[in-house]
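For reference, the structure is listed below as structure tokens.
The complex appears here minus one protein chain, its other protein chains still in place.
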Amino acid sequence: MLAKASRSSGKGYAIALTAIIALLALGPFYLSDAWLGVLGKAYIAALFALSFNLLSGQAGMLSFGHSAYLGVGAFAAIHVMKAVQAGLFWLPTPFIPLSGALAGVLAGGIAGIFACQRSSGVYFAMVTLAISELIHTIAPNIQELFGGETGISSYRAAFLAFNFGRESHVYTLILIWTVICAIVMWLFARTLFGRLAMALRENEGRLPALGFNVYWTKVVPFAISGMFAGIAGALLSIATESANYSLFSVDASTAVVLHTFIGGSSLFLGPAIGAIIMTVFGYAASDATRSWLLYQGLIFIALMLSAPRGIALLALDTIDDIADRGARALLRALLIVVAVLLIAMGIVMAFEIVTQILTTEYQLAHTQTGRWNSISVYRVKWDPLSPFTWLVAIGSVVVGVLALRRYGQRTGPAP
Amino acid sequence: MISTKRIVKFAVAASFVGLAGSVSAEPLKVAIIDAFTGPIAIIAKPFAEGTRFAVKKINAAGGFNGQPIQLLEYDNQSSPAVAADKLKQAIADGAKIISQTSSSAIGAQITEDVRKWNERNPGKEVIFFNNGGEAYDYTAERCHFYYFKLASNAFIRYRAIVKTMKERGSLGSKVYTINPNYSYGQESQVAQIEATKEAGAQVVGSDLHDLLKVQDFSPYIGKVKSSGAQTILTSDWGTDIILMLRALGDAGLKIPVGNQSLDTPGTLASAGTAAEGAILAKLYNTNIEKGQAFNEEFKKEYGHLPAGEEPTSVFAFGLLGNALKMVDFKGGPIDAKQIALAIEKASYESPGGKWSIRKEDHQVLMPVYISEVSKAARDKHDGTQYGFKIIKVVSPEEAAVPVSPKCKMQRPS
Partner (left out) sequence: MDWFVISLINGAVYGLLLFLVAAGLTLVFGMMGILNFAHASFYMVGAYAAYALSSVIGFWGGLLIGPLIVALIGLIVERYLLRPVHKYGHASELLVTFGLAFVFQELIKAVFGQFLINYAIPDSLRFSAFTVFGTPYPFYRVFVALLAIVLFVALIALLRFTRMGIVVRAAVQRPEMVGALGHNVSAVFMLTFGIGAWMAGVAGAVGGALLTTSPNMALEMAILAFVVVIVGGLGSLTGAFFSCLIIGLLTTFAVSINVSLADIGRFIGLGDTLAALGTVATLKLSTYAGAMPVLVMLLVLLIRPSGLLGERK
């Protein structure tokens, strides 16, 4: 972790982390199947983001087409699952991700050989994007490998006492693999290769002077990153019992970049936290409102403007602050949270009312009855013509902004 | 030894159960898991509108099992993985009937997941009522007892178009096919070639192009011109069909185009005069005499005549409504198996003909309307001077294509 974090007890964080993982591991006892499914996807996204950050956070290489390795791992796994189903092969379900790892490391290695040729960051980003786009365009045409548009489906085979027909089995499998991979990646950062990767980001020019071959110092982390992305892809195939070429799309690649930087690239677990938060947010918000994509976009912008180093670091800073200065800092943090919530609620309310009014259904009802029907937001009916409605919406935003300005600034350096 | 205490406890418990049974009957929940946001939301929306309309009608007539039918809607974020999780949520929320329409990738995920859920959870089965997916493999490799296809497929549509054009004498002897390169386009290509050969004409060229990426169709039109084709069959939609028709118009080539998507809102307006004369295969046409009552009812509710895929959902859920009339759970728990068996036997009288389910592969048999884009149509479309004039209503029996040999449906005992 960062030197800053060791100001407070590093051990404290480790204990907290273990407690959280234990709580999540007990998920099958208190979460519904649907939520187990969502969290499973969130862990997969977290693992994927961690693999991405191996390159971007440590080695400073932004891979724009990272979904290629996720997809390769997913398809390798689904084919192995089909082979197992047909009796041609034997690999117990818990070990299927190894096939994803193999496919991922190969794909990552090959891609790395091309992408690491020059030292420009833009070059690297564009080559990785091009590779991914190329696969995305060609994949649907190779029916045998990628199953066309409807993809390939298979079954999870039972293993020992676990029939993997139950969501809780799958959830636990994903959690175990994710935690193991995260620990391995964390240790990797401490190995020679990990340190070299960091050196790449800090001062690439010096490495040859120290006797290292810069090219291979880049390709190896790329291959390893591909390996973990492949494992994530394999876990996804296990979870959905299917693989589809849409995994290679630009959306999947950009999502992982977003998750990483929203969580924070400089903290090891930052990307994982960002991935889990955004996956859960998407799932919950997409049924709360049909404008959720708009809010997601606004959240990206707001976060980049206000927490550019990521949510995880922001949270850690706040915790450090509270640890140092006690109740006052806690109060301040709470006030900021409340202010942000007020702003968000006000904006959402205003948007929901306006977008509702603009829908064809509302316009139709208006032409038919002449009335401006009330609109339901937060389970309360609001009259769009009433000044009270707008007072509440705009007022929330104003109050929130004022509160932020008052309490948002640090009042002085920490002792 | 049975103690008095136990008897009293039992009696109290039994009376609660009895009360519960009569007071809270289980409502039938229908879950629509579709892309309500994102780029393909425009495809899902009309289906959802039609479904809401149909369910409202059933509820106005008393609902089912003593309760109104509840419609739950879930956004699948255009992702098969998310759709899988929303399905679990829908099942957890008590849905017994799942509806999805706008993407064959997601539909494949749902039909597989429904089949696996039913196998792994006997007694808690759910039905996948697919009122919009047009992919053929749903009723071929992927067919299963709890899946019902309330839509057509490329083979049905193009067989109907080609047969009708042949009867009219406008097919000619040379046909060119242009399709987008994805599963539906590829299936359409196969369907178009088959239908053309069946009608005794020759396919002089077949092209597949990237979906929604081609900006200039003139090379394709050039190929059509040099091949001497007298008809174009294409499953293009959205931007593709608009640009293709414009290129056709620009080249001054006056040959009929057979298609199945010109009635999507916005398409006819953007295609302009180049669309005149195009032949369309649809599952409903407002111009039919017997449809007036339905048209008026729909217009009152939504402010426009039923268009595009809205009628498909209305008739599909109308058929479900008729199936529901055949089962009676007397307010008790709903058994999807009984409903599925009833759907197999049910039928619905749509204005143009009967909708019914074929037992072997659960494909719906329904009339197909072949129409022509013409100024002579009564109902104008998209604010243009054109509408879809009915040329022929192909009967359900004539429109049907044979059961696929790949469908091996296992029936429950």
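Labels for the chains are A and B, by order of writing; each one numbers its residues from 1.
Note that in this section a contact is a pair of C-beta atoms (placed from the backbone, for glycine too) under 8 Å apart; a residue touches a chain by one contact, two chains touch by 3 or more.
Note that this is a predicted model, so its numbers are computed, not measured.
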| item | value |
| --- | --- |
| Identified contact with the non-displayed chain, of A:L293, A:I336 or A:V401 | A:L293 |
| Touch with the omitted chain, as defined above, among A:A232, A:V257 or A:A393 | A:V257 |
| Per the touch definition above, residue among A:L134, A:A158 or A:L187 touching the missing chain | A:L134 |
| Contact set of subunit A toward the excluded chain (per top definition) | 56, 62, 114, 117-118, 120-123, 125-127, 129-131, 133-134, 137-138, 141-144, 250, 254, 257-258, 261-262, 265, 291, 293-294, 296-301, 304-305, 308-309, 354-355, 358, 360 |
| Missing-partner contacts on subunit B, residue numbers | 39, 41-42, 45, 181, 207-210, 212-216, 218-223, 225-226, 238-239, 242-243, 250-252, 264-267, 269-270, 272, 382-383 |
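The rule is short, and it goes like this: only the chains that are shown with their structure count from here on.
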| item | value |
| --- | --- |
| Whole-Å gap separating subunit A and subunit B, where each centre is the average of the chain's CA atoms | 35 |
| Subunit B to subunit A touching residues, read off their complex | 36-38, 73-75, 77, 79-82, 84-86, 88-89, 91-92, 104-105, 107-109, 112-113, 116, 120, 135, 137, 181-184, 186, 210, 302-303 |
| For the subunit A and subunit B complex, residues of the former touching the latter | 32-34, 37-38, 41, 137, 140-141, 148-151, 153, 155, 165-167, 236, 239-242, 244, 246, 282-283, 286-287, 290-293, 360-361, 364, 367-368 |
